[in-house]
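The complex appears here minus one protein chain, its other protein chains still in place.
== chain A ==
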Amino acid sequence: MRRSWVLAGATLSAAVVAGTAMFLSGGEPQASQVQRQPPPAPGDPLSQDEVRRATEVATASSRAHMASGRIELLYVEREDDKAQDDRRAEAYLYDYADDALIVRTVDLAEGKVVEESKGRGVQPPPSKREELRAAELLLAHPKLGKGVRAEYKKASGRQLRTAADLQLRGLIFRDAGACRTHRCVRLFVRLPDGRFLDTSRIVIDLSAKKVQTLEW
């Protein structure tokens, strides 16, 4: 017996899960205090100011491609290389046209990129923005999008307005087909009534801007 998966039809089967998920994990509320912060100690996470400066430096050479949507900044992490005494940040950028990850290491004291590495077939976890974009592609799919909207309506009694109405979590998928080289995401979609859509066979190819369904 196979899973009760309804792909051929226009609906998505929703797994009967009354989840108690809490997806709203926004930023911390201390932004107003940033100005008076003492300098970070070596083991501290990046400060908001450091993230801002690293972002500015790391994206300077990619502005045009970022504006066109070809390159996207995924996130900025503290580099935790114990061989380095300086505070450094790593900016993760993805080039969808080239299907390559670019990691730019920024020395925060010098305010410049001190190392850049670029490679294909390397996929860091999807960013929040990518999760949202994947959901938009899913909603734009003629059959699957209709299915998601119907399930949302059933769960909430309301029409789905945008992808942001869905509670999303994305994981990279790279096991088959074009996804071996493209940036592909598998989404978990939680509905307002706590059920999750069975999306395990749906893969959203962010590089090709396509939705595929897996056969197994």
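Following the convention adopted for this analysis, contacts are C-beta pairs under 8 Å (C-beta built on N, C-alpha and C of every residue); 3 or more make two chains touch, one makes a residue touch a chain; residues count from 1.
Going forward, contacts and distances are computed from a predicted model.
J.: Match the chain absent from this complex view to the correct UniProt protein name in "Amine oxidase", "ABC transporter permease", "Protein ImuA" or "Formate dehydrogenase (NADP) alpha subunit".
T.: Of the names offered in "Amine oxidase", "ABC transporter permease", "Protein ImuA" or "Formate dehydrogenase (NADP) alpha subunit", the absent chain's UniProt record gives "Amine oxidase".
J.: Taking the full complex into account, what residues of chain A touch the chain not shown?
T.: The missing chain touches chain A at positions 1-4, 15-28, 30, 33-34, 37-48, 51-52, 55-56, 59, 63, 66-67, 73, 75-84, 92, 100-103, 117-119, 121-129, 169, 171-172, 174-175, 186, 188, 196, 198, 200-201, 214, 216.
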